[in-house]
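Structure, as structure tokens:
Removed: one protein chain of the complex. Kept in place: all other protein chains.
What follows is subunit A.
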């Protein structure tokens, strides 16, 4: 078949990671490189110890070869996530986080935890955030109808997680509403 069964209904987390890896991030390079034309755009020049802005996948590649240090994005630190978590647990709405924060923070914790301040604390904050937001997602299921459900500030990974269940629920509700009209 042209597309494996597992890819037909939804995209997979590794695919989301691939997309998120296109986002730009600051690095402190340990090697120099001229400005180079890539398909996604031109990046560089890299001149240690000046910061440079390159795609995440490139930063990960260089980091794994110990050729750069990754500078955490300004939302990825203990203070910021702590205020977000406080808001997340005290307010009914989803707090605003970067759309692909889950993918990016996972990649950074996996390959560049030595460039981060207090990675263990970051990990546990992300876990708490995830749990608080998941609870809200489940609440959201109550509001689902056959027409529309607004989900402000929901993130890419969270959408992917709730997708099968939410789509199926709405489909069922749509069928319930539609069929009586057809029969009339």
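As a working rule, a contact is a pair of C-beta atoms (placed from the backbone, for glycine too) under 8 Å apart; a residue touches a chain by one contact, two chains touch by 3 or more; residues count from 1.
Just so we're on the same page, contacts and distances are computed from a predicted model.
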**Study point:** Choices "SKP1-like protein", "TBP-associated factor 6", "Nucleotide-binding domain-containing protein" or "DNA replication complex GINS protein SLD5" - which one is the UniProt name of the chain not shown
**Key:** "DNA replication complex GINS protein SLD5"
Review point. Hey, which subunit A residues sit against the chain that's not shown?
Key: 1-3, 7-8, 10-11, 15, 18-19, 21-22, 31-42, 47, 57-58, 61-62, 65, 67, 144-154, 156, 159, 163, 166-167, 170-171, 174, 177-178
